[in-house]
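In this view, the complex is presented without one of its protein chains, the others remaining in place.
All chains are identified by letter, namely A and B, in their written order; residue positions are counted from 1 within each chain.
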Amino acid sequence: MSHSGISLGELAVRFGCALKGDPHAMVNHVATLQSASSDAVAFLVNAKYKTHLATTQAGVVVVDEAVAAESPVPALIAKNPYLTYAQIASLLHPLPHYPAGVHPSAVVDATAIIDPSVHIAPNVVIGAGCQIAARSQVGPGCVLGERVTLGADTRLMANVTVCDDSVIGERCIINPNAVIGSEGFGFAPDALNGWVKVPQVGKVRIGNDVEIGASTTIDRGALGDTVIEDGVKLDNQIQIAHNVHVGAHTAMAACVGVSGSTTIGRHCMIAGQVGIAGHLSICDHVVITGKSLVSASIRKPGVYSGSLHVEEAATFRRNAARFAKLDELAKAVRRLAVRHLPADDGDKID
Amino acid sequence: MSHSGISLGELAVRFGCALKGDPHAMVNHVATLQSASSDAVAFLVNAKYKTHLATTQAGVVVVDEAVAAESPVPALIAKNPYLTYAQIASLLHPLPHYPAGVHPSAVVDATAIIDPSVHIAPNVVIGAGCQIAARSQVGPGCVLGERVTLGADTRLMANVTVCDDSVIGERCIINPNAVIGSEGFGFAPDALNGWVKVPQVGKVRIGNDVEIGASTTIDRGALGDTVIEDGVKLDNQIQIAHNVHVGAHTAMAACVGVSGSTTIGRHCMIAGQVGIAGHLSICDHVVITGKSLVSASIRKPGVYSGSLHVEEAATFRRNAARFAKLDELAKAVRRLAVRHLPADDGDKID
Partner (left out) sequence: MSHSGISLGELAVRFGCALKGDPHAMVNHVATLQSASSDAVAFLVNAKYKTHLATTQAGVVVVDEAVAAESPVPALIAKNPYLTYAQIASLLHPLPHYPAGVHPSAVVDATAIIDPSVHIAPNVVIGAGCQIAARSQVGPGCVLGERVTLGADTRLMANVTVCDDSVIGERCIINPNAVIGSEGFGFAPDALNGWVKVPQVGKVRIGNDVEIGASTTIDRGALGDTVIEDGVKLDNQIQIAHNVHVGAHTAMAACVGVSGSTTIGRHCMIAGQVGIAGHLSICDHVVITGKSLVSASIRKPGVYSGSLHVEEAATFRRNAARFAKLDELAKAVRRLAVRHLPADDGDKID
C-alpha cells in the first residue's frame, strides 16, 4: 500500500501536466478530496463534488484548466484529469507482486511449462500441457485444466477455474471465483429421452489487457470458439455463453447476460443487468443502458434502452415517461370513447 | 441434526409463550405441519396452510392466540409465532460446530494471528497479517488474502474468497463461493489505449451479524471503502459494487445488482433481480419489489416498483394493468382519431 513517494515535479513531467505549486513537494498515495492529507493526490472530475475542493488538504489535486484557479492547494492540470489520476494512482498503488516460484502445496502436472518468474500460490492445481508465460501470477485455490495457456504478466486472483484448452493473453486480470471455459449450454431435444447433451468442443480465447470480474462465467464454444478480444473489461457476475464474440475495448457492467453465438462490436458499453438474446449482431460503438433486453440486432452506433425490447434511448425515455401516466391516459381514452364512439366500443376499455 | 430434546414447559418459559398442553412432553426437532411427528415442533403463520392444522401430528405447534383453539395438538401461543419458531428452531438445530485447530493441509502465513479456538478447515489459505478472532470457522478451500480481519464467531462456509484488507465483523455467515473485496470496476477512457485501470485502493468493511449468500460478490472501494452495516442480510448472487454503503438491517433477495457509490438506508427490503444505478441515495425503510430498475434516488419511505424506472408501487400496479391492455387502448384511440381528428393526424397511430 505504501509508496516511498514522488515529487509533484516528476509527476508533471511523467504525465505531461502543467503544475501549479512547489515541484519539490512529495506525495505517496491517492485519496478523496475530503480525506486527503498533504502527502496525498486527489482529483476532481464530477462537478457535483466541487464543493469539496475549497476545503481539501490534499498535497495536490488533478484537475482541468478551468478548475485549477479555484484550487487552494497545488494542482496538476491535465486535459483528461480522470485518465491522469488513473495513471498516477497506478504508479503509487501497483497491484501487489508475489515472489516467483511454485508453492509446495500446489499440484502441478509434470508436463506443464511454467516460466521460472511465475508465482504459483498455495493449493493451486495445474493440469497437463499448461503453459504459463513470464511474470504471471496464479492465486490461491485456482484450478487450471489441461492445455491452458496464460500470457505474460497475467493475474488469476483466487479460486478461479480455467477449463481445458482456454487461451488467455497478456496483462489480463481474472478476479476471484471467475470461471473460464465451462461447458456451453447445448442440448438436443429428444422425444424419448428428454435432452441429449451436445458436446462442447470449442474453447475460450481471451486477448491481451482483458479484465474479468468476480464470479463471471465464460463458456467454451460448441463448435468454434468463444472469443474475448483485446482490452475488453467485464465486471462481476457476467455470463458469456458459447460462441459469443466480444470486440476489442468493449466494457460490460455487472450481471449482464449474453446468449450464445451473439457478436458484439468494438468499443461498446453495456450497462448492468442487460440481457442480450442469441445469434444477434451488435455493431461497434453501441451503448446499452441498464437492464435493457436486446432481442434484435443493432446495426447503427448509438444509445439504446428498453426492458421490453431496446429502442433508441431518446424514444424509450419518452415512452417510459408516458408509461408512468398510462393509467391516466387510459381513463381519458375511456371518457372519449364513451362520448364519441359507438356504445359497445367504449366498453373495451375498462 | 439431532438434539437430545426439550420439554414444552421449558420452551414456553424460555420464549415467553402460553402453553396449551402437557408441559412434560418432549420435542427434539422442527418439521412442517404435514410431516411432523409427536417429537417435532411445527408452526402456522400463513393462513393458506391452515388446512394442515386439523390433521397435524406434531408434538406442538407454534401459533398465535386466534388459531390456538383450533389446534388438535399442544400449542405454544406466541405474539409473533414465526419469530418464536425461528428461535426454537435455532435452539434445536444449531449450525454445526467444528473443532478448534488448524488442519495440517491449510497454508497459514506465519504472521497471521489466529485465536486458538478457531477452526481452520482443510486446504484453507490465509495470508500475511490476517487476524481471526475467537470461535470463528473458516471452511474448506477458503482463501483469505493479506491483512483480512474476522471477528468472533464468524463462519466462512467453503471456497469463499476474502481479498486483502477486508474487515468482517462478529457472528457473520459467508456462504460458499462468495467473494469479498474483489477489484472494483473502474477504468478511465483513453482515446489511445482504450481503458486504463483505476486502482481500487479502498477496502470492504462488513459489520456484525451479517449474512452473505452463495456466489455473492462485494467489491472493494475505489477510494474509501465499501460498507455493509450490522445485521444486513444478502441472499445469493448479489453484486455490490465499489463504494456502495448498505445501512443496518437491510435485506436483499437474490440476484440484486447495486452500482458504484450508491447509498442504501437502514431497514430496507430489496426483492430479487432489482437493479440500482450508481451514485444514488435510497432512504431508510424503502421496499423495492422484484426486478425493478432504480434509476433515481428515493427520498421517502414506501414501496416502489417498476422495470422501466421505479415509481410508487400502487401507481405502478395501475399502469402495469393498463399495459396489459395497451393494444386495445391504442385501437380505441385510433378509432377516435379517425373520426375526430384531422385526417393526417389519425394516421400516426397504425
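We take it that a residue touches a chain if its C-beta (ideal position, glycine included) is under 8 Å from a C-beta of that chain, and two chains touch if they have at least 3 such contacts.
Note that the structure is a prediction, hence the values are computed from the model and not measured.
Trainee: Consider the whole complex, including the chain that is not shown, and state which of B:Met26, B:Ala128 or B:Ala158 touches that chain.
Mentor: Reading the full complex, the residue touching the unseen chain is B:Ala158.
Trainee: Have a look at B:Ile6, B:Met26, B:Ala251 or B:Val303 and name the one touching the chain we're not showing.
Mentor: Considering the complete complex, B:Ala251 is the one touching the chain left out.
Trainee: Would you indicate which residue among A:Val102, A:Ala121, A:Leu150 or A:Cys163 is in contact with the undisplayed chain?
Mentor: From the options A:Val102, A:Ala121, A:Leu150 or A:Cys163, the contact with the absent chain belongs to A:Cys163.
Trainee: So which bits of subunit A touch the chain we can't see?
Mentor: Per the touch rule, subunit A residues meeting the hidden chain are 105, 107, 123, 125, 141, 143, 145-146, 159, 161, 163-164, 177, 179, 182-183, 185-190, 193-199, 201, 215, 217, 219, 223-224, 237, 239, 241, 255, 257, 259, 273, 275, 277, 293, 295, 307-309, 311, 315, 318-319, 321-323, 325-326, 328-329, 331-333, 335-336, 339-340.
Trainee: Since one chain has been left out of the picture, which residues of subunit B touch it in the full complex?
Mentor: 1, 29-32, 35, 80, 82-83, 85-87, 89-90, 92-96, 103, 105, 121-123, 139-141, 157-159, 173, 175-177, 209, 211, 213-215, 230-231, 233, 235-237, 248-249, 251, 253-255, 267, 272-273, 290-291, 307, 320, 323-327, 329-330, 333, 336-337, 340-341, 345-346, 348-349
Assume only the chains that are shown with their structure count from here on.
Trainee: For subunit A versus subunit B, what separation do you get between their C-alpha means, in angstrom?
Mentor: Here subunit A and subunit B have centroids separated by 25 Å.
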